[in-house]
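Here the complex is missing a single protein chain, while all its other protein chains stay put.
Letters are used for the chains, namely A, B, C and D, taken in the order the chains are written, and counting of residues starts over at 1 for each.
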Amino acid sequence: MWKWLHPYANPEVSYHFTGKILPWLGALATLFLSIGIIWALAFAPADYQQGDSFRIFYVHVPAASLSMGIYFGMAIAAFTSMVWQFKLADASAAAMAPVGAIFTAIALITGAAWGKPMWGTWWIWDARLTSELILLFLYLGVIALHNAFEDKNLAGKAAGILTLVGVINLPIIKYSVEWWNTLHQGSTVSKLGKPSMSIDMLWPFVFCFIGFALLVATIICIRFRSEILTRNSIRPWVRTLVSEHLSKHIAQEKNNAI
Amino acid sequence: MSVNQATSLTPPLISVTNLTCIREERLLFDQLNIEINAGDIVQVEGPNGSGKTSLLRILSGLSQPFEGEVFFNQQLISQSREEFHQDLLYLGHLPGVKGEMSAAENLSFNLTLQGAPNNAVNIEKTLSAVNLTGFEDSLASHLSAGQHRRISLARLYKSTAKIWILDEPFTAIDKQGVRALELLFKAHIKQGGCVILTTHQDLLTFEPEQVKKITLDYVFD
Amino acid sequence: MSIANLSYRAVFSLVLKRDLTIAMRHKDDIINPLLFFVIVVTLFPLGIGPEAQTLSRIAPGIIWVAALLSTLLSLDRLFKSDHDDGSLEQMLLSPHPVFILVLAKIVAHWLITGLPLILIAPLLAVLLHLNEQSYGALMLTLLLGTPVLSLLGAIGVGLTVGIKKGGVLLSLLVLPLYIPVLIFATSAIDTAALGLPYSGQLAIIAALFIGSLTLAPFAVGAALKVSTN
Amino acid sequence: MNPRRKKRLTIVASILIGISVVAGLVLYALSQNIDLFYTPSEITQGKKDSGVKPSIGQRIRIGGLVVPNSVKRDPDNLKVSFRLSDMKMPIIFDVSDPMITVYYEGILPDLFREGQGIVANGSLARGPAGELRIEASEVLAKHDENYMPAELADAAGKDYKKLEYSDKQLDSKN
Partner (left out) sequence: MQFDSFSAFLNMGGYGFYVWLSFGVSAALIAGLLFSSLTSHTKVIKQIGARQQRENKLRQVRKNRQNSTTNNPNEETQ
């Protein structure tokens, strides 16, 4: 079952493969994001209740769901690396952590900027916000652990353990805060009646969401490639690649000088 | 590189295949192959920082190599951990002696943990074998570094393990002590055990050809 | 071969006895976290003001946060000294499963730091004018919750024991993991103060306790293998 | 059974027992109603299962629906009062419904409006006529997950005007 995956488990192959798809990912991300953001800012209708502040939605919601999604991906990578001793999985987890942290921070900041005019406060200790904040702490812990070990392989394993412990912790925290502070008492405190999101608001959201997802994929790809290089720095293919790259660089500088 | 292939009829006690070790992004050794049989005494040599300690830690299962496998009785050590550790005695740079416990308590705990038989009488005997008579009940924190080392070396006298992996066992030990240890090694390999050690001194009680050597040097390719 | 087949119970009590002996001869380990706990708790009335009503409202939070911090402070001793003198290596190389040794060390840690804390907590609660109805809840949550602190903390120490400046990193890793215990414990005590049943919160803390008791020793074992590499 | 097998079995069995105990405890906890949240009817009549009533002066958190036409604002300052009722469908009230009046001074969140669910933190007090009231220190409105343009909201007959504040009211705070 895993056989077809095997060629991609080779660091060299995946380095070159990600190098090939990277420009396409980047171009698609730019396309979707520019359409989505312009549509969201200038053309989407304002919400009947929240007015134009509703436009924050187009950054906030994709960032929040991607921050969770990236953590989930990181946990899967940690699990694969632990069970199947799959070194590339560690590299991908290391590539995901900073991206996830930044998107969690974006979700928190945009959430606060939206909450201030709408709820009347920058911050509420409710289930979603608190668990998102803990998610940020977990990301920071994982990053700190990655940096604390000199040996990247060990760092990957240690961070993997923390990631998996965090996965169990996240739903507990979400649930615990729901009990402790019941501002989000689901159906009872929400408005009555159920009009779904109107279609001319939904389309820009779809574009924004796909655009952000592609952007995340692009950045993870870039970081993943650097991680592969650091972890395989003694391999001959990395050596030749580096020397080729450097000689090209030197030639370019000479050209510039002339 | 093999140390001894003459006795290929009996399977080697420890064998190592394609061992590669990287520390701090530096290649310490590459594609190392070793076979160690019962009755071998192996000395690992090399300049400082050439990976002697790393090799011993990988052999004992404390560290994982970048690549390659270590087998004990032709089984991966990660898969036969309990059997392997039952037959292994590893003494690293650190003596593993608690300052808050007396010499006798330290030895007794270490022996019991390892599963070696012990009681108050033979603990005292063992400690006297390493010249610690009279210090049995003093707290280890009141003893010197050399005495700490001797407490940890005392375990060798009671060990039932076949494989001894010793990282610089002679540091802080006087000449007489070194001689006693070497005699102990001799008895151990005669009984079908093996000793793997690092030391900067020559093993004087052994014939030079009796000691197998693994020489590590800086590798770049 | 047969000699080494010590039962799990024998190995467990061997390590437990050793750690308790060491702690008894090195009393700082017991007294310092306890003193820290007491001092942190007494700082709050000085900082907030001695108003009984305010204090009684925030008492559960103060006691729990102080317990959390003093546990964090004492965590360092859990594996650090063993790592520094090489006994940790020897334990990892013993023929016994690592989780049983780890569990014994964690239990010893709790007996040394958690238990004295529970014993002194009611006295401090008096100083903080804790609501009378809440004492039962306070004791029960501490009894079930402090072992969770030791168990989860051990994972953090296991991960950072090989790192030179692991102290700050340890709190970054461990404190987020402590949040559920804090929330449910203070919620239980608050609910008890209102005279409402708090068995739900208590059940969750018990679940956290049993869950971390079964899973944490394995996580710590894996973490120690990584960080002593 | 050989001792190694036996040991392994003990480990697996204890993990399984541990996990099932955890599951049992969580299920038990879920069956218990945990909240620190009072609805107006619970303040007057006590919690449904335990019958516990909050006492005067106690800090509580109340959640409910802002009763239409109950919002009274002082034209000179930021004082406001409104009545809260239990959530119910449709939003039609009669005199017998339990309601609690909330007093608050400050700027209400933009999403605050009549017929909307809100949460207020404050303390329970007794008014001049002996009735229960809440003196709120904080009023929070939750936004819902439904978004629509104003035209659609008009068609659906939604009330979406946000509160306006005069300069005089805003000045009174200082």
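Here is the rule we use: a residue touches a chain if its C-beta (ideal position, glycine included) is under 8 Å from a C-beta of that chain, and two chains touch if they have at least 3 such contacts.
Predicted model only: the values in this text are computed from it and were never measured.
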Contacting the left-out chain in the complete assembly, out of A:V13, A:A27 or A:L41: A:L41
Residue in contact with the excluded chain [from A:L25, A:I56 or A:I70]: A:I56
Of A:M74, A:V99, A:I173 or A:I210, the residue in touch with the unshown chain: A:V99
Contact footprint on subunit A, counting only the chain that is left out: 37, 41-46, 51-53, 55-56, 59-60, 63, 98-99, 102, 105-106, 109-110, 113-114, 116-117, 215, 219, 222-223, 225-226, 229-230, 233, 238-239, 242-243, 245-246
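Here, only the chains that are shown with their structure count from here on.
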Rounded Å distance, subunit B centre to subunit D centre (Cα mean): 67
Whole-Å gap separating subunit A and subunit D, where each centre is the average of the chain's CA atoms: 33
Distance between the centres, which are taken as Cα means, of subunit D and subunit C, whole angstrom: 35
Two or more partner chains touched - positions in subunit C: 5, 97, 187, 200-201, 204, 211, 215, 229
Multi-chain contact sites of subunit A, meaning residues that touch two or more partners: 151, 179-180
Touching residues on subunit C, where the partner in the complex is subunit D: 5, 8, 57, 97, 187, 190-191, 194-197, 199-201, 203-204, 206-207, 210-211, 213-215
Footprint of subunit C on subunit A - complex, ascending: 82, 134, 137-138, 140-141, 144-145, 148-149, 151, 154, 157-158, 161-162, 164-166, 168-169, 172-173, 176-177, 179-180
Parts of subunit C lying in touch with subunit A, wherever the complex brings them together: 152, 155, 159-160, 163, 166, 169, 172-173, 175-177, 179-180, 183-184, 186-187, 200-201, 204, 208, 211, 215, 219, 222-223, 226-227, 229
